[in-house]
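Yeah, one chain of the complex is gone here, protein chain that is, but the others are all in their spots.
Moving on to subunit A:
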């Protein structure tokens, strides 16, 4: 039994990492006052760019960088439309998602089934020998280790730096920025692009470290999960981290049980991640809206 728990927790980290990158990216955008439903698209282009560049250059790190750039570029489309053209955020986000899906199925065909070097798990010396924690946290790929630092870094940056303050102000009281001679649009645009870049890293992690393959539509809705996650984590990076692992655990439970021959209703297991999301959103109810950045609340209401 205890070994089932360890396996589910390990799987939670394995499967939650890509979602966490995307959700942290969405957090940046939303804290600046922009909802980006195109996150799924940024993950997809990140996954393809990551896999393709790893295949062409032989270096997974180059792939990760490409995933970052590609995810950011796709989000730039959203930023331009929403921030400068004032287009509807939801309609634009969905369109950008379909753009990412279309572009990747067009250019991705050549990489389906193609071999590429990827990130392999590396046990961290000493730490990996710890009971339970060693296995759950320290037998992963290098990108996953990077992800451990991402949420605390973002928490610190948003809270404790001038850049973080400007970004939060863009999301809460854009007028204040105007008065002080800043351009809130520029800050929002930058936040959306940086968020897309993070989602691209998540996609690249999915393709080059987790699945070791590219396939059309391989993110399978994880980008949308990330958007929902940001809301139920009330826009806080550390809660986003916890929520990603909760989601990862829900995804990891089914295979962990099945590999032991334990029977549980498969359909219930498949629905579990979504049931959890719905339950948390229902429990939080209107409280989430109250916690939302003010400028974002205007988008929602």
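The working rule: a contact is a pair of C-beta atoms (placed from the backbone, for glycine too) under 8 Å apart; a residue touches a chain by one contact, two chains touch by 3 or more; residues count from 1.
As a convention for this text, contacts and distances are computed from a predicted model.
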{"item": "Listed names \"BMP family ABC transporter substrate-binding protein\", \"Heme exporter protein C\", \"Alkylation response protein AidB-like acyl-CoA dehydrogenase\" or \"Cytochrome P450\", matching UniProt entry of the absent chain", "value": "\"BMP family ABC transporter substrate-binding protein\""}
{"item": "Which residue of A:91, A:130, A:176 or A:220 touches the chain not shown here", "value": "A:220"}
{"item": "Among A:21, A:155, A:210 or A:239, the residue in touch with the chain that has been omitted", "value": "A:210"}
{"item": "Subunit A residues touching the omitted chain (full complex)", "value": "7, 11, 14-15, 18, 40, 98, 101-102, 105, 109, 112-113, 115, 120, 206-207, 210-213, 215-222, 251-252, 254-256, 258-261, 263, 265-267, 270"}
